[in-house]
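Before anything else, here's the structure in question.
The other protein chains are all here in position, but one chain of the complex has been omitted.
Note that the chains are named A and B in the order they appear, and that numbering of residues resets to 1 at the start of each chain.
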Amino acid sequence: MSGFRLRGHAAPLVPFTWQGRAMLGAQGDTLAAALLANGVRTVGRSFKHHRPRGIMAAGEEEAGALVTLGEGARTTPNLKPSVVELEAGLVARAQNCWPSLRFDLGAVNDRLSPLFAAGFYYKTFMGPFADTRIWMACERLIRRAAGMGAASPLPDPDLYDRVHGHCDVLVAGSGPAGLAAAREAADAGLDVVVAEADFALGGDRLSDRDPQELAAALAELDALPNVRLMARTMVFGLYDHGVAGLVERLPAGAPWRERLHVMHARKVVAATGALQRGFVFGDNDRPGVMSAAAARTYVRRFGVAPAREVVVAGAEDSAYAASIALAQAGLDVIHLDAREAAPPALAERARAAGVDLRPGWVPVRTQGHALGGELRGLSVGRHLGDGRARAETRLPAEILAVSGGWSPSIHLTTQARQKPAWSAELGCFLPGEGEVLSCGAAAGVWSREGAETSGRAAGRLAAIALKATRRRPLKDADPGGDEAPPAALWEVRPAGRAFHGAGKAYVDPLHDVTADDVRLARQEGFEAPEHMKRYTTLGMAPDQGKAGGVIGLAVLAVARGEGTGSLAPTTFRPPYAPVSMGIFAGPDRGPGWAPVRRTPFHAQAEAAGAVFVDAGLWKRAWFFPRPGEDLTAASMREAAMVRATVGVADVSTLGKVEVQGRDAAAFLDRIFANPMANLPVGRARYGLLLREDGIVLDDGTVWRLAGDRFLVTCTTAHAATTAEHLARWRFRWPELDATVDETTEAWCGLALAGPRSRAVLEALTGADVSDAALPHLGVREIEATGAPARVARLSFSGERAYEVMVRPEAAAALWQAALAAAGAEGGGPYGLEALDILRVEKGHVTGREIDGRVTPGDLGMPGMASRAKDYVGRALMEREGLLDPARPVLIGLRPVEPGAKVAGGALLHPLGAETGRGIGHVSSVADSPALGMRIALGFAAGGPARWDGKLLMAKDPISGRDVKMRAGPPCFLDPWGERLHG
Amino acid sequence: MAETAILSPCPPLRQASLPAIGAPALRRLAEALGAPLPPPGRAAAGEGGLLWRAAPRSWRWLGEGAAPFHAWPEAATVELGPGLSRIALRGPLAREVAARAVALDLREAAFPPGAVATTVHRGATVTLLRGAEGWDLLVPRSLGEDFAARLAEIAGRLEG
């Protein structure tokens, strides 16, 4: 009635759970083998029609049913039981059935299936139903009725490894051809990796009667130091230039669940074998219908008989290998060969093994049990040619093992852009020629001896290509190797008039796509394979059309009146089979998914009580709260402190680039919008850099340390882009003698800002830092706390201020001394938030204003764009659109109501015209202690010239808050800059 | 169990660049080094340090000893050491950890002791050197703590 374990296959027992029932399998089983051995036939319900489905294959071409493994956060849906390795404690469930597998209410869909023909989605809900809520309501039901498994919404608790590997030759597949290729390449002294997706090595040899030969071959290869045999490792993709993606499944208990190998191979050999394909006929999807090769594998490799009574229906020679293997295992086998003339030698061997051979017959339609629908028998008829047959008699069967032919697994070579070619003789696509070598069944070589010959030839070719041997190429094996040619059978259709329905012939069982669906697609105009695929969804299920794809092409070709070979298969893209998302994330996930950058003052700031904020990848000190203070209270206190006495801030993250050489000054003069060549030694200057399209790239400062030595600083966010900008232009002017080196991290720095800042600086150094020696914008190289330092008198806050840079190893000492001195003056540390308040009060721009859209004129600095020299960006800055007087220009904004809090990003509108995008936006806001209100910087069309003193409405469409603001110049404090000298 | 990934400050690393390099300049450098100049991808030992060619017109010296760049008084020099941290990969797991940090070919023939390469790790420019005791990874200083912690974690998993 169902499957059972054959005697003589003893292996340790492995407990597992199926549908809540405890079962036992054998070590070395796949889940499918274990289910068959336990007499399970129905394994799931199909996607649309909810028909019962069983095990159809013994590999990745499984199209019968998908299962869900695991529980809780480790639930993994849509797995093929034929590739799942049986491990102790495995928990598996059927999918897409409710309330139970046997009694699935969704089965009503099978009756309604004509409504769910290909493309139904595009045809229903048109006309009166379009744009109605009826569609939405039905959508929810449809979604629940059709389905695959359900994924867990919980985060994946497992870890995934990623490692880079290098080898000379990567062999995909450990079958006879693959091992032969590996041996040949290894003998030439090359580094060889053999990747086998299965958990057991050997490929087709695993289904041999005698396993000894395989064990010996593997042991010999494993002993070689330059060969790595990797089981459970699938080559899922070939990428450009010899890069292969491999995913390795790790054993339970390993720290990672899976490992991604980014393998750089100098040569790839595809020994990926071939996948059996069947032919379709009425109701060919019942539990009990499987491929003949799978039946043979279950018997030979796993010692599992799928049933006692088996009918083998073949259209080519390899079906005999299956029927003979089944008969030798003691099963009752009837073999239907679609060809009138059975191959004599094979026919004799079959009969000698006890097979009831019936040449010239084909299955027409299956019958199933009333309850459950599993295979009970089939109607058969004489093959009248071209797939036509008339049902003449019935045969009982529990298993119907079908073999139509083989499809070489050409996915990898096709990914490598080697176009496959159709072989009418063999009825399959053969891999294209190119850098990736194919051998064995993957090259259409069917016989065992041929596979080994072919593998050796490929291994030799690889060695020759890599110049590891001077020997000559070996003779290759020809594709084919059958005794008699296959009948090109793709579909069995009833001849003449059928008295009852012909049943549904499933081409892609996982997506419930029938042969009629393919013909319907063509009828509706979707006659290119790519269109037919997407219209019917054939080949888009987790099996990716491995078994049914070529049948679909053949049915389409017949419908178009053409030969199969005239149609190109749809493009294969990685992955070859489904892979976990986790392997692509690898270690880059969770809270540490991005690297964290810390300044040399980090530990000191932390000890001083800093709260940090993420600024890009950097952790920056945000504020230093005293007990009871929140962000606003602390930052306002810190800002007030800087204006009253002195504050110390970490400015280490600023980008720094050293430019040196005889032409360094000329180089910088061409880069900056304002003049730099005339900058005196020992002075600093604020500068604007433009992109070549005239837009401001960044602002920064330039310090002249010597005639031929400059330090360029720029904003934190643009450290890398400014360095790249300088390097790019340095490349374009090779006539200049100048070098550009990024030194952002080689120097760290503190800003000392406030009326008492000079006193703090004096406490750090013995050098003369009086106003005479170090005037505003002066630069000196001195010693600070005993270490070499660079000091510039520059101000971001508008107060008297100094930037002190030292080497990172001197950071701790500098911080201690600076904080002590500041404390003595009544000051202390301040963070990023206070820094921002201070600069907004003064109208100094940052990345919120320099947002990649503004010109110097937009920033209120038209004068920075020199008219007296040429520089990067000058030509395109004079485009009409960038000179338009209606462009938004920087303005300052105060609330009309002192307590109102405008939000950054709010849109600015003239009063009374408050719809649409407005005439500008708010770019920065600050709760100003100096002014006692929340002030803002922004952009408004026409700028202060147009809006000074006038009212604007700042509308925040997200929070719905509107704040009336009065516009003015973008500087709220000390407009003449007197405090710089305070 | 000895640690596999150990963080420490980077020794002095000085870079010297010339706008053009001809045979005479190379001869002077070899003389100052007291040894033949290494080819790209290899570091030569000098007194108190290692010398390698970082780019066609740019050489680097790593170590406390005096750099041989006095042979090139006209060169543009810059101190890169202070901006870097060193992560020492030691022990039997060192190569496995390195193979997870960089995409370089780390096989014996491709990266023997004395080899040096600048490459990328998590978006940052890093330099890998192989010595007799193991592998040294020079990384931007701001990322040293983060990178060392991650590599130590990976080493722990490989071990466990």
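We adopt the following convention: a contact is a pair of C-beta atoms (placed from the backbone, for glycine too) under 8 Å apart; a residue touches a chain by one contact, two chains touch by 3 or more.
The rule we apply is simple: contacts and distances are computed from a predicted model.
The subunit not displayed here is recorded in UniProt as "N-methylglutamate dehydrogenase subunit B", chosen from "Protoporphyrin IX magnesium-chelatase", "N-methylglutamate dehydrogenase subunit B", "ABC transporter permease" or "Cell division ATP-binding protein FtsE". Across A:K475, A:R573, A:R732 or A:R853, the single residue that touches the chain missing here is A:R732. When the omitted chain is restored, the residue from A:L876, A:A900 or A:A941 that touches it is A:L876.
Even with one chain removed from view, chain B keeps its contact list with that chain: residues 19-23, 25-27, 29-30, 37, 40-41, 54-58, 103-105, 117-120, 124-126.
With the whole complex as reference, residues 239-243, 264, 417, 670, 692-693, 724, 727-728, 731-735, 870-872, 874-876, 878-879 of chain A touch the missing chain.
FYI, only the chains that are shown with their structure count from here on.
If each chain is reduced to the centroid of its CA atoms, chain A and chain B end up 32 Å from each other. Residues 9, 15, 17, 19, 76, 78-84, 96, 99-100, 102-107, 110, 122-124, 140-143, 145-147, 150, 154, 157-158, 160 of chain B touch chain A in their complex. The touching residues of chain A, when paired with chain B in their complex, are 159, 161-166, 191, 255-256, 262, 264, 587-588, 592, 595-600, 618, 658, 660-661, 737, 739, 741, 743-747, 807-809.
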